[in-house]
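Omission of a single protein chain aside, the complex is shown with its protein chains in their original locations.
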Amino acid sequence: MVTVSENLADAKNAELQDDLRDRPGLWKQITSFARKQPLGFAGLIVVLVFICLAVFAPWLSPFDPEASSYEHMLAPPGTTSDAGTFYLGTDDFGRDVLTRIIYGARTALFVGFTCAIVGATVGLVLGVGSAFFGGKIDLIFQRIMDIFMAFPLIIMALSIVAIFGSSIQNVIIAITIPFIPRCARVVRSSALAIREIPYIDAARANGFSNSRIIMRHMVPNVMAPFLIMLTAFVGQAILLEASLSFLGLGVQEPVPAWGLMLKNAQEYIRSEPWIAIWPGIAITLGVFGFNLFGDALRDALDPRLRSNQ
Amino acid sequence: MRFSTLKLAIGAATATALTLGTIAGAAAQKSGGTLNFVVGSKIPSYDAHVETTFGMIHPIAPFYSLLIRVNPDAPATNDFVCDVCEGDVDKGADGGKLFTFKIRKGLKFHNGAPLNANDVVASYNKIIFPPKGVASSRKSFYRMVESVAATDDHTVVFKLKFPSGAFIPALASPFNFIYSKADLEKNGLTWHKTNINGSGPFVFVEHQPGAFVSGKKFAGYHHKGRPYLDGFRAIAAPKMAARVQAIEGDRASIEFRGFPPKQRDALVKVLGDKITVQESDWNCVLMATPNQKKKPFDDARVRRALSLSIDRWGGSKYLSKIAIVKTVGGVVFPGHPLAATEAELTKIAGYGKDLKANRAEARRLLKEAGQENLSLVLNNRAVDQPYKVVGTWLLDQYKKIGIKATQQVNPSSVFYDILRKKQDFDVSIDFNCQSVINPIADVSKFLPGGGANYSGSKDKKLVEMYDALLRAPTEAEQRKLVRQYEKRVLDTEATHAITLWWYKINPHRSYVKGWKIAPSHYLGQQLDQVWLDK
Partner (left out) sequence: MLQYVLKRLLLMIPTILGAAFIIFFILRVVPGDVCELKLGGDGGHYDPVQVEICQKNLGIDRPVYEQFGKFVVGIFTFDYGNSMDTGKPVTHEIGLRFQLSLQIAIMATLVTIIIAIPLGTISAVYQNSWIDYIVRTVSIAGIALPSFWLGILLLLFLLNFSDWMWGIRWSPPLIYKPIWEDPYHNVSQLIWPAVATGYRYSAVATRMTRSSMLEVLREDYVRTARAKGLLEKLIINRHALKNALLPVVTVIGIEFAFLMGGLVVTEQVFNLNGLGQLLVHSVTGKDYTMTQAIVMIIVLVFVFTNFMVDILYAWLDPRIRYS
């Protein structure tokens, strides 16, 4: 769904030339962000909560995520056992749902961040490089990007995992590959606009090396679209991973993952609806947090929108 | 081979049909109505001689007749009856090397052409002796057959090279559709992949790809008074949840493969007496096969430890709640006279009832073999029921003896490739799933070099035992030899670790009558016996 914004972002991003360097102090930034972007701030909080869940999962969760308790299969929320209380109930293998949701945050964020960071960074390098060198390189590169962009995101991801088998590595690869051209395109159009600015010419005239021009002048100037794409990718990657796992093509048992939990839960939705409710809430909330935050980030980094406020 | 003459008294033992009223007299049967049922797999092609899946059998079998079939009114008994032939199924002459079948007179294909012995011969020739370039999936089942011929328009004679108890069960395979000789000659041997012209109880009406197949009553059907239904519709529903919801919302009346117990309970809970449940042991089993070509699985101690870790008796109680598996058994379909009794089973490693002792022994064996920190990857198939559920359960069992186990769930193509060609797995899920109950087929799965044994075992002793078994003169002798064979496979050599035999549960709308559960999801699917009490 971000394809939309991306396509339009192409035109818009040409005008994005914000500079991240001269900013007031951190605390002041946060408070002013919270005041100006209450929704974005809420998103940030949600994101931080999920990050904490993922990082501190072993200390926060009451059970081992893969430990089956066959005496307590599909127990309703609040069931108590010798080992403790299953606050959100148990799944078909008698594993604690709360624990698996907390550990599921690990899987989701691991996939989300890896795909987003790798995808966006590779996209950044390719996009800036393509814009900087221009000419034939740019042309060939654009055609290759076009080819990859011709596949809808899920079609490409699905084909990759269906063919190569489903493991967490393949899921990450499957999601990352289609991200690359999407980021590269947006970054390239921003970088192209910067290349036309006289100071790049000046830098060239001064005999600065290509790498110096790229690193010192071009990359910092495309940070805004890069960061916007990156945050958008995290949410998308989480959703895609959940979709693939739901289709049975993503993460595999016994690894705790939200989409996989939903897939199994669907079988028991008649008798034990709770196991289908919690993972759905977790996915929605997680993606929601990243989207809110990303949206606010876009507003904050896009000078045109900012001047409008 | 005397298996054909064995009185297979498995009926009572296997089918614990919870239903009443399905055994109704002819007078009670009502005609009319359309049966909607859901099928969880797709139709690869219409040619049963080539295909191997229930996804083809369930929607297409009602269009065709067979030479002989498992009695659809009592499929649990493994009682073979004539379909297009007349009288009783031949017991064999010439020391079990000559079988003669009289074909009914006045039979017709749906296109109006007459059906006689020549059509039966043409069909079996296609199955047993396909010309070069024509596929036939079960060709290897008929190695004992020397020739098939029609002595006149109404007599078919099978000549065998050697007597074999596996012959009649193989002949009764539900995949042996009778095709028209004229069709085969005029349109070629692959015409039936995409076209249907049978002589079964229903006439093909429509196939909407991926959606449904529909059929209507064949007025000229040879079993008098049948079929009772006006027609049927086989609706594709790949997701289990969708199939359950379809029955709950009465969009479909029945599903013929089987549901896990949880789904049964959910349906019974919301629909009460509108739902009838039939249950039976199932002629399929999953096993874990360690790869002997790979260290340390070439060590029998390690393989035994893997088998010892499995809580079969416990799993039979709890795993059976969420998966379509239940019965603890050995190498032969449980309930068959040749299968091990509970007392016999408990003597096999991993079948003892003291789980703690089993696992302590497993740890000891691993230690002895120097494999205390063993880690392994289980090659599994991307099919939910029961592959993934059993696989996930197995990982948990292995963990209990200190093995670090993960699974690699592969699409079926990759799964097969690893299992059969590459053979580079540590431990793989493996299976044995037959249609007609046939202990020979069951035990041949474990035969080294037999084509279906993927463990990499080269155990010569097992081959000798198998040969002796084939020549055993009496049932008692066979039983004894099967026990030895079983002990060798599951305990001494531990080439395969059998998990739990499948358990078939078919909850259906109570108005569906006449359909009786069989120990296989391939049997009893011509639907001529089914009627609706509406």
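When the chains are written out, they are named A and B in that same order, and each has its own residue count from 1.
Keep in mind that, in the parts below, a contact is a pair of C-beta atoms (placed from the backbone, for glycine too) under 8 Å apart; a residue touches a chain by one contact, two chains touch by 3 or more.
Note that this is a predicted model, so its numbers are computed, not measured.
Of the options B:87, B:370 or B:451, the residue whose C-beta touches the omitted chain is B:451. Touch with the chain that is not drawn comes from one residue among B:139, B:223, B:399 or B:479, which is B:139.
Considering B:196, B:235, B:362 or B:497, the position touching the chain not shown turns out to be B:235 (whole complex). When the missing chain is restored to the complex, the residue among B:372, B:417 or B:464 that touches it is B:417. Residue positions on subunit A in contact with the hidden chain: 1, 3-5, 7-8, 38-39, 143-144, 146-148, 150-155, 158-160, 162-165, 235, 239, 242-243, 246-247, 259, 262, 266, 269, 273, 276, 280, 283-288, 291-292, 295, 305, 308-309, in rising order. On the side of subunit B, touch with the chain left out of the figure occurs at residues 36, 38, 42-45, 50-53, 132-141, 190, 193-194, 208-212, 233, 235-239, 241-242, 245-246, 248-252, 270-271, 284, 382, 411-414, 416-417, 420-422, 431-435, 445, 451-452.
Keep this in mind: only the chains that are shown with their structure count from here on.
Annotation: 46 Å between the Cα-based centres of subunit A and subunit B. Within the complex formed with subunit B, the subunit A residues making contact are 66, 68, 70-71, 73-74, 92-93, 162-163, 165-167, 248-249, 252-254, 266-271.
Per the touch definition, subunit B reaches subunit A in the complex via residues 239-241, 244, 248, 260, 262-263, 265-267, 269-270, 314, 318-319, 321-322, 382, 384, 388-389, 391-393, 395-396, 399, 407-411, 414.
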